[in-house]
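Shown next, in structure tokens, is the structure this report addresses.
The complex appears here minus one protein chain, its other protein chains still in place.
== chain A ==
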Amino acid sequence: MLINLHTATRALRQNRLQAALTLCGMSIGVAMVVIVSGLGRGAQLQIESQIESAGPTLISVRSGNFSTAAVTGNGEQDSSGGEVSQGPVDPFGLQTDPISDAAPVTPVTVRKTRHRSPAWPLTQAEVDAIASQVEDVRSVAASVAGNVSLDEQPQLRIRVARVHGFQTDWEVMSGWKVLRGRMVTAQEHAAGTPVMLVSPAVAQRLWPDQDPLLQQLSFAGQDVAVVGVVDIEDESSSIVVPTVHVPMTLAQQLLDGQSFDEINVRSRSVATTSGVAQAIRRVLREQRQLADDTFDDFRVTTQSTSSMPSLGTDPRLSRAVHANLVELEKVSWEEMAASLRQAGRTFTLLLTGAAAVSLLVGGIGVMNIMLVSVVARTREIGLRLALGARMQDIMLQFIAEAVTLAVAGGCLGLVLGYLGLLVAQQSFHWAAVLEPAMVMAALVMAMLTGIVFGYGPARRAARLDPVVALKAE
């Protein structure tokens, strides 16, 4: 095989111009394949990420259960809410449709207590339990917030700041983006290093017209330095009491406590969100050893349930909607995701068709040069046959030549394609992705093109009559 490669490269070097032209044809074909699959894949990934980012995969767990409509995140009634005291209430919210069902159901009295289940703070043990016991969880992170008084500093008029502690991954789940400086690193999270992130609004309020990255705040003698300005949507109140975001360990130290306010969980996909929410509820109930007849003392909400207005609407309507929300969101999201994916696939398929055509053209170029080469080298073939080459030896020699040509063109095409993708990305802002598997596939395709289009000419060479070939000019 090596000998063949050697012979092949020599033969191609002897035929430089033609080989170069064929190489160009081939490389354009492969470049097309690379560009097309890169753009196709990019578009697909973009669709995926849009589905992911828009779709409800975020689940929030808070301590206490103050919800108006006494329903859990997954639509089950737990009647721990306290606003409803009169009117027909369906105690089996899941079994009957509370709106269309005309038959009045037995009225039940619901206690007016808002704090039916008192807040029992969330702890690291629960974070660990969710991370280890619930399937399809991508990430879990807790956060805590509280006001901490500031040491007196000359230019600062503010006496108190809201310290928000967060664990690793929280920033990813919340979609924080660094505007200046950097994120808090994993090491800083682990060590509780005194560093903090602020939003642009807070930075402007604390240090008007100064570089926030040079600033620090001092809490009980501890200096906490700003390492990043992050685009965080702070609540409006945070302007009055400015919020700073610090590693969890530091926040717990400043707030002098071990508990969390909220745990955020990201499920692996839209389709698993409701299942994960249910599992979290089960795990937490177990963790907290809640008896079957007691209510949740925490709330598990998904993005859709939390976006549903519950205050000020008819609780029955609210309950009805909540009860169906899970299935609703699942169906609509899954359908939408499926149709988007289908569109992406069709797009890729169409482009791939175009790429295949250009690869075909490249392959025909290879075939052409090989046919020319066989004719031009008939005498050499005759000589090789006379010296004892079998048919397969000649076949291999010419196929190796075609494959060398095609793969060399393929490598060039990869470079061209890569550049093409860069241009598409930089100038047109198209999503483009080049994965190692795609590079391999392009090379394999180039190789196959060489074999397929080299086969005919190689066969023709191998079947030459030695006597006739030797007499050729």
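We adopt the following convention: contacts are C-beta pairs under 8 Å (C-beta built on N, C-alpha and C of every residue); 3 or more make two chains touch, one makes a residue touch a chain; residues count from 1.
Quick note on the criterion: contacts and distances are computed from a predicted model.
Novice: Which name from "Isoquinoline 1-oxidoreductase subunit alpha", "Rieske 2Fe-2S domain-containing protein", "ABC transporter ATP-binding protein" or "Fe-S cluster assembly protein SufD" does UniProt give the chain that's left off?
Specialist: "ABC transporter ATP-binding protein"
Novice: Based on the whole complex, identify which of A:24, A:131, A:213 or A:391 touches the chain you can't see.
Specialist: Checking each option in A:24, A:131, A:213 or A:391, the one touching the absent chain turns out to be A:391.
Novice: Which parts of chain A face the unshown chain closely enough to count as touching?
Specialist: Where chain A meets the chain not shown: residues 3, 10, 14, 379-380, 383-393, 465-467, 470.
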